[in-house]
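Here it is, the structure, as structure tokens.
Only a single protein chain was left out; the remaining protein chains are all shown in position.
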Amino acid sequence: MKVSYYPGCTLKTHGKGLESSALACLEKLGITVEELPRWNCCGAVYSLADDDLIHMVAPVRDLVRAKEQGNEILLTLCAMCYNTLARANALMKNDPEKRKTINWFMDEELDYAGEIKVVHFLDFLRDYVGWDKLKEKVTNPLKGLKAAPYYGCTLLRPKEAGIDRFDNPSIFQDCLRALGAEAVDFDMSTQCCGTYQVLGNPEASLKVSFDILKNASEFGAEALVLACPLCDYNLGKRQGEMKNKLGLANDMPVYYFTQLMALALGVPEAECHFELNREISLGFLKERNFLKASA
Amino acid sequence: MPYPEELKRLIKKVESTRPERVARKKRNEEVPFLSLDDREKVLQYHPDFREEGRRALNIGPSKGYKIAHEMADILEAHSRVKPAQIDLTKWDYETDVLIIGGGGAGTSAALLAQENGAKVIIATKLRHGDANTMMAEGGIQAATKGHKDSPYFHYLDVMGGGHFKNVPELVETLANKAPDAIMWLESLGCNFSKYPDGTLKTIHGGGTSRKRMHYAADITGAEMMRTIRDEARNRVSDIQVLEFAPAVELILNEHGRCAGAVLYNLETEEYFVVKAKAVVMATGGSGRLHMQGFMTTNHYGATGDGLVLAYRAGVPVVFLHTVQYHPTGIVFPEQAEGILITEKFRGSGANLVNIDGEQFVNEREPRDVEAASIIKECVVKSKGIPTPTGKLGIWLDSPMIEDLAGAGTVEREFPGKYILYKRFGIDISKEPMLIYPTLHYQNGGLEFKATGHTGLPGLFVAGEVGGGIHGENRLMGNSLLDIIVFGRIAGKSAALYAKNEFKDGKLSLEHAERYNKEASAAGIAEDKVAPMILPDYTDPRVRERQLTTHYVGTLR
Partner (left out) sequence: MSTLDEGVAKTEIAAKLIPIYVMGKKYEVPESLTIMKAIEYAGYKYIRGCGCRGGVCGACSTVYRKPNDYKIYTGLACQTVVEPDMYLTQIPFYPAIRATYNFYELEGRPEEIYELYPELFRCVACNNCTKVCPMDVEVMDYISALKRGDIAAAAKISFDCIQCGLCASRCMGELAQYHMAQLARRVYGAYLTPRADHLKTVVANIEAGRFDLGVKSLKAMNQEQLKQAYQAREMEPATAGEDWKPKESIGL
């Protein structure tokens, strides 16, 4: 099976750990992906204004690139890119009037009508690999790790772009269990971290992120696992600020799910780029001896 | 337009001899290089040797020196503006170093002058960077590979190419400073083609004994020019650029030193005075004079203005009796006529082939020898390929490069030309190019020293406007080198002169007055004026209808 792959801008810089660990996992699973030879920023956020078609141009152009590549599936890793591309795809598939306008505006490109299926790595694993197969490939089960899966908003909402039901999702838990970890359910796993409010209203986003961490901790989580560089920024990188301003009691290690998957599948540690996580994240893995098999 | 059927039929002959020629190349068998004696024999077909094409200068410091009519015409001409009409008691701009010319030499000079503490004005005829530098494709020579090359071999090659007549001190400086010039460009972020470990890629050029031609794909000059221009723009507080402002006269002062220039605003037609402590002449070449009616590869502004200005101020001209014809200018399709096909094609192995598909000269002889051989093959031996408009050309067998270096090489190494021809419906990785010699380079120019100084205190020279480095014939890859090496030297010398030696005094155009009188005395009509500034391509039928009496009424 050949799959087109859309990385997204952040995954080439600050979010390198998400990309390189995911690509290493795919290799372990025997799946070939082809990065789009030409791609542009998807826009990161799906525009909600009904007549703001210009912001559809960027994601649709990426979908056209996937169509040009001739594969049926476009795989994404970043939850925000996934959401933007999946919703643009739905628009092109379901709204003939807007489809016509956008295609005409982009008359230098192939016409597009939603032919590509946009998937996130998590639903790709569930639907095209299967949890059993994933479990089989695990050489270094994350035994005893109490990990809280953090969905955030963009993997589940709105319904047409959700990779699982939004009221009581299980896909992330299933994934963690396949890796041998203990999935910790907590109340706020689908609450918003504040996303780009960090720019306009940093205090508010700090507060909601703090609440999420606190909540996860109360339910017994030792670590938070997520799928989005911006969530990682809010929930991971701002913990120092939370300590100073809001009295966060303990640091909580934060990982991309692909980093933990890589460890479980025996991928060399270097591919995970833990140096881009906070120091305590790597320290925690060392302390709990999760790095041994990958060394 | 694509090749018509007739030419396609002739291409078959090229194709029929190609496998054998490629095989020969792969066996390292060369068509023998000509001996020095044989070179001389073929050079009699070079346009420089046509007696009826030149005459002796009648006036000025090089009176009696025989050069092309077109060149003599501008050197002997009167000023564009009557010197007495210019008020020199006040000036519009004042600076430490005035640089006339905004190409590679002028811009390098500006950067070095600024680094040596000078405030700089660049006055340029068109836009900053509109210059022959931008058009140079092939490469820049420098002996950067110590295990096989050195300034010693570079020096020998330059002298041999120039018929051993070059000024030795200039060649010595050129060869010795070449690697440092490359290193300077590298530090400014110029993207030379490199191997992954940083080793610079180098190839042969005509007349080189070692592969020392560095390049940036096939737009070496453009890459260099846009890099140094960009750097000059970073130093905007010290380097002011006046565009569309060609210099029309040098200004001296009462101590006989060069102390500025008169600039002409091409758009408002006003004249402005610049007072400067030192002046660098970097106006480039003169292909747009169309010597002997030849087409040219040169930039629109290449009209030899700097020669005129400095000659009037007493600086002799040297080596101007030779002009370089680039062996390979496009002769078909006609829209692209005169455009240069870089020597790198031949450096990469493409043969020159006649109408019978025969190779008649080694493709890596010096340029004058190549050009003369092509003219001889067409004009004397009648083996040229006739174009649909009745001109003659020779095949440059670019598809050979694909056979030698692998499919896709032509598109990768020569993207600019590949695209250009593709637009005309010709795929040069499959079909050869039709070429003929085209006016390319002014071998000679103003006499100057290796420090950039001229005989006129306060006037410095850099680049194509100077003469002596290349003797009677320049090798490929030494002009991009010349402008950087001598541009940097002239910039530094000018800044130091401005700081330490300059002597202020009353501004004067007496030298121009004197020269105009000399011209009148020699019987040169007053409507012969120079510098030319821009060539005139107006259709004669249009000209006949342009009947306005000048400067009468509200519109010109």
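For clarity, chains are labelled A and B in written order, and residue numbers in each chain start from 1.
One rule holds in what follows: a residue touches a chain if its C-beta (ideal position, glycine included) is under 8 Å from a C-beta of that chain, and two chains touch if they have at least 3 such contacts.
Since the structure is predicted, the reported quantities are computational estimates derived from the model, not experimental observations.
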Missing chain: touched chains present in the view: A, B
Candidate in contact with the missing chain, chosen from B:E15, B:E94 or B:E172: B:E172
Touching residue (missing chain; options B:E6, B:E20, B:D92 or B:D230): B:D230
Residue in contact with the excluded chain [from B:I182, B:L263, B:V323 or B:V410]: B:I182
Among B:R127, B:K381, B:K506 or B:K528, residue touching the chain not depicted: B:R127
Residue touching the undisplayed chain, where the options are B:L200, B:L496 or B:I524: B:L200
Residues belonging to chain B that touch the chain removed from view: 1, 25-26, 28, 30, 33, 35-36, 47, 126-127, 129-130, 132, 134-135, 143-153, 155-157, 159-160, 164, 168-169, 172, 175-176, 179-180, 182-183, 186-192, 194-200, 204, 209-211, 217, 219, 222, 226-227, 230-231, 233-234, 236, 244, 266-267, 288, 290, 292-297, 299-301, 331, 334-340, 349, 364, 375, 379, 391-392, 415-416, 419-420, 423, 436, 438, 534-540, 542, 546
Chain A residues touching the omitted chain (full complex): 8-10, 12-13, 38-41, 43, 54-55, 57-58, 61, 106, 108
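Operating definition for what follows: only the chains that are shown with their structure count from here on.
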Chain A and chain B: spacing of chain centres that average the CA atoms, whole Å: 58
